[in-house]
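One protein chain is absent from this view; the other protein chains keep their places.
Showing chain A:
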């Protein structure tokens, strides 16, 4: 539609410098904590999460009750994706996370996976 919001071009500046939130840590490797990597908090990590930074605690609170993708965590917390990835990598190192990686690249040409996608779409939309 012509009236689609032009938000995709909106350039923003963070209030808190990103390197402060990230505590100077570098981004994890490209294939780690991708947009579609699914994460949830390990059980019994409430105590540990109390000592986290406010941003890290916001992430932990969000994923305490179930699986979300890295992209969704960025969306709900409004933290930039890069920051979310750095925070998650640290939390995983601290044993706070349960991580499910997206279908690996080899599955890209996997008929079984595509069939599951197609069946899911057909079931959902009755097509």
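In this text, contacts are C-beta pairs under 8 Å (C-beta built on N, C-alpha and C of every residue); 3 or more make two chains touch, one makes a residue touch a chain; residues count from 1.
Going forward, contacts and distances are computed from a predicted model.
**Student:** The chain dropped from view, which UniProt name applies: "Cation acetate symporter", "NADH-quinone oxidoreductase subunit J", "ATP-binding protein" or "Autoinducer 2 import system permease protein LsrC"?
**Tutor:** Its UniProt record gives the name "ATP-binding protein".
**Student:** Pick out which of A:48, A:68 or A:92 touches the chain that's been left out of the picture.
**Tutor:** Of these options, the touching residue for the absent chain is A:68.
**Student:** State which residues belonging to chain A touch the missing partner chain.
**Tutor:** Looking at chain A, the ones touching the missing chain are residues 1-2, 4-14, 18, 30-31, 34-38, 65-69, 71-72, 74-76, 78-82, 100, 102-105, 108-109, 111, 113-125, 127.
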